[in-house]
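Missing here is one protein chain; the remaining ones are kept as they sit in the complex.
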Amino acid sequence: MNAQTGAAARELSYAEAIREAMDIALATDERVVLMGEDIGVYGGAFQVTGNLVEKYGTDRVIDTPISELGGAGVAVGAAMTGLRPIFEFQFSDFATLAMEQIVNQAAKVRYMLGGAVSVPVVMRFPAGSGTGAAAQHSQSLEAWFGHVPGLKVVQPATPEDAKGLLLAALDDPDPVMIFEHKILYKMKGMVPEGHYTTPIGKAAVRREGTDLTIVSTSIMMHKALDAAQTLAEEGIDPEVIDLRTVRPMDRDTVLASVRKTGRLICVYEGVKTLGIGAEVSAMVAESDAFDFLDAPIIRLGGAESPIPYNPELEKAVVPQVPDILEAARSLAKGMI
Amino acid sequence: MNAQTGAAARELSYAEAIREAMDIALATDERVVLMGEDIGVYGGAFQVTGNLVEKYGTDRVIDTPISELGGAGVAVGAAMTGLRPIFEFQFSDFATLAMEQIVNQAAKVRYMLGGAVSVPVVMRFPAGSGTGAAAQHSQSLEAWFGHVPGLKVVQPATPEDAKGLLLAALDDPDPVMIFEHKILYKMKGMVPEGHYTTPIGKAAVRREGTDLTIVSTSIMMHKALDAAQTLAEEGIDPEVIDLRTVRPMDRDTVLASVRKTGRLICVYEGVKTLGIGAEVSAMVAESDAFDFLDAPIIRLGGAESPIPYNPELEKAVVPQVPDILEAARSLAKGMI
Amino acid sequence: MPDQEASGNSPYAVRTYEPARLIEALRKMHLIRRFEEGAEDSYMRGLIHGTMHLSIGQEASAVAACMSLTDDDKITSTHRGHGHCIAKGADLGRMFAEFFGKETGYCRGRGGSMHIADVDKGNLGANGIVGGGIPIAVGAALSAKRLGTGAVTVCFFGDGANNEGAFHEALNMAAVWTLPVIFVCENNKYGMSTSTERSTAVKNIAERAGAYSMPGETVDGNDFSAVCQAIDAAVKRARDGKGPSLIENLTYRWRGHSKSDRNRYRTKEEISDWQAKDPIVRMSRMLKDHGIIDDAGLAKIERDVAQTIEEAIAFAAGSPSPKIDEATRYVYTDEAAA
Partner (left out) sequence: MPDQEASGNSPYAVRTYEPARLIEALRKMHLIRRFEEGAEDSYMRGLIHGTMHLSIGQEASAVAACMSLTDDDKITSTHRGHGHCIAKGADLGRMFAEFFGKETGYCRGRGGSMHIADVDKGNLGANGIVGGGIPIAVGAALSAKRLGTGAVTVCFFGDGANNEGAFHEALNMAAVWTLPVIFVCENNKYGMSTSTERSTAVKNIAERAGAYSMPGETVDGNDFSAVCQAIDAAVKRARDGKGPSLIENLTYRWRGHSKSDRNRYRTKEEISDWQAKDPIVRMSRMLKDHGIIDDAGLAKIERDVAQTIEEAIAFAAGSPSPKIDEATRYVYTDEAAA
């Protein structure tokens, strides 16, 4: 049983949880269609759509040609006129081809038209490194989207949130971008049955602690929790926050934690410079929580480099548990 | 006479200074070609290329079809094979169509090939609001590019720098993105004659001061200097830094100033969240300069909104001199 | 022109539409022309800032392309979109109000000329991005097909837009999915300063229809009836579930690309040659020739239109501006949320 929803929960993988959300949406709302490359009989490059085409047919689970700009634009136009498309990019890197439709159209149409329309489109972006697919198939570009008013941007870190945020996105009248981490697709976790939503714009405190705050996103949340366990054994008691939403960012949860701990690490996979951590850091540094800060704010982000192919190099360019430990220990040193 | 270069200087507009840089490059390097929409007989949407096509012909000043992705890709391919293209986007907003070639190709090819090639392409982006051209023609997207390893990103604020940074970009073996502010095109300033370069990666201290640091970019530098004058009359002595380069950011200059003043405002036109100011703030907050901070770091960025058409609204969504004054005064309050 | 003979040589439009509708169409063409002139004039008088793209000379294309559409049918338009907007039934007061940046404008002053939309009448909006509306039109057609509304979408774009990747991707998908959409290329010979010869590897854009296995037709875009005929056939095809078509209306813009154009890429002669093919004059002549209107009727249209424009400008000029503290309203639907 899920505490919040009262629904029975079972173990599902992150990919299965997303598929279940889409299944519920397709079953309950005729306006929902899935669009993307090879999401039909192939089941999606990461098997997220799986067998949904068998259940709902090719009219509702639509394989697009390899046309990211056009495909995203079709989804935007369809969303403006009565459908509720869920558009899958095969890899988030290919969003680079569709930024025009996402940023100039989806994000701005409502404003440019003075509120005359909404664009209820959901886009899904398999992101991140760790698959050995190299620089053009491993990027974490969520920070770009977080910079765009008109969009909402989420990054589920658990199967439960992957389902709940997708269902929340479908309830949302505005464009919601979902960054899913490829390495998480196979991760299992308890997922409530049936329909529920995870609120967009709300971070989750995954571990309470008093000594320092680790704000993490997506896969880094799991590394942060790992690190936290080791730190706890060393007598350091970290609070671990799962940011979950990049835009709008949950200021309250982050600031409350920093006011309590006085120390902040932000860990994220995207390139460090101008990445999520820059915003988290700046958000704290401009707030009243600044006065509670006892040490510099540490950002652990991706290296200033494309993602390499070689697996050892690939690991070296994104934050790992030892990096978090080192940062936490250096902050804690000042503590004692 | 210019102090640094010894060359005679005359007053030129920012657009003229850029044109002069391109003229010098075309005259001295056969490999240089200009590419873009309506840069030939039309002279460019903002008359930056002007009459260069008459001087160098349509083989070197090449009007492209309205094909931003393809055009940028052609420039990338040409740069990999011996030319030195300067590619003009008609408005920086249209870069959304070409992110694939810029980010997946130009920025990464060298790394992906283990150093086997360089991509010496220069791209120019007329950016910013203030022309009444509304949401799809007024964006400031430089933060996106600053998030991309492999690119260098500059934002000249003066005619002298506009010329010097373009010539530096042409000397640079890697892709350089130049964000020019449309409203600055007509601004005049002293510009040295002949060939000189403004170093990429170096900020300029435009006004020395001791009480607070204002890091500004592009057109905001002028607003910051305006504000500084008023503040000085009020007995507040700000240091004004013109960031000039977004990537790689000049850490040293910014930190040195903050160590001196203990107070920081960052003012930029792009959307506040995940914009330049986030990086400046985080860069300071993670450094030893943190210990010198006497007050929270203030970011003044664009509103969380597309750029509106109505001219009053348009002004309201980007920082103005009174905003800087207010922020500076609030910081200074704690000072006394 | 198959049944010209059977109909005693009267043009398609005359055979097909009631006189009242034809007179209304002519009136709309006048409204467009005068709207553009009014905009130009307002610009001179400082009532408008920013840019504008006038469609004077292209009125037949816009009005004829919308003749057989209902309010349920959609259009997507372009930066040069005033004509399409008026053809689809927009209120001129709200259009001018938008142009003047007023709260009563179609976009509450947030969008301006390049974003005017009229969703209630099925106009999904002008677009500041060349080619930006083409995939959106295909999306609207997908909605119509999925939801079974029977609506069609007319997608306007220029000759310059046909070199955007979006054109290619969108036309291909529309064809593969047999969607009810009509692609209407208004070929006015130039994308800004760049002629189709210098930018486009085919002589006529309609030749590209073959690359999508859809019918393509090049039409005299200043001939109201010819455009009607081509569009109506394509609309029927779309409504019959037979998929998309590409129609190219050859036309010309009399004015520069925008206010900053110095017209250095074309000759005065070319401009005056095309002015001699004025679509409004030709439409008026056709209606007169077929006894549908007389000189008095024509004069009355002009008077009415002048008055409508005057009233619209007055409405717009007298309207309030948006409140500054609402500059960031309408970004999200649930404004409390974000």
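So that you can tell them apart, the chains are marked A, B and C in the order they are listed, and the count of residues begins at 1 in each.
As a convention for this text, contacts are C-beta pairs under 8 Å (C-beta built on N, C-alpha and C of every residue); 3 or more make two chains touch, one makes a residue touch a chain.
Note that this is a predicted model, so its numbers are computed, not measured.
Touch with the chain omitted from the figure is made, among B:P126, B:G150 or B:P238, by B:G150.
From the options B:L12, B:V61, B:A95 or B:M112, the residue with contact to the chain not on display is B:M112. Among C:N9, C:T70 or C:S213, only C:S213 touches the chain that is left out of the view.
On the side of chain A, touch with the chain left out of the figure occurs at residues 37-38, 40-43, 45, 63-70, 93-94, 97, 131-137, 303-306, 308-313, 316-317. Mapped onto chain C, the footprint of the missing chain covers residues 163-169, 171-172, 175-176, 198-202, 207-208, 210-214.
Residue-level contact of chain B with the missing chain is found at 31, 33, 59-60, 62, 64-65, 67, 69-83, 85, 100-101, 104-105, 109-118, 149-150, 152, 172-174, 200-201, 247-248.
By definition in this document, only the chains that are shown with their structure count from here on.
Remark: chain B and chain C have CA centroids separated by 37 Å (rounded to whole angstrom). A straight line joining the Cα centres of chain A and chain B is 30 Å long. Chain A and chain C have Cα centroids separated by 41 Å. Contact with two or more other chains is made by residues 107, 109-111, 115, 127-129, 132, 165, 328, 331, 338 of chain C. Residue positions of chain A with contacts to 2 or more other chains are 69, 100, 104, 111-112, 149-150, 247.
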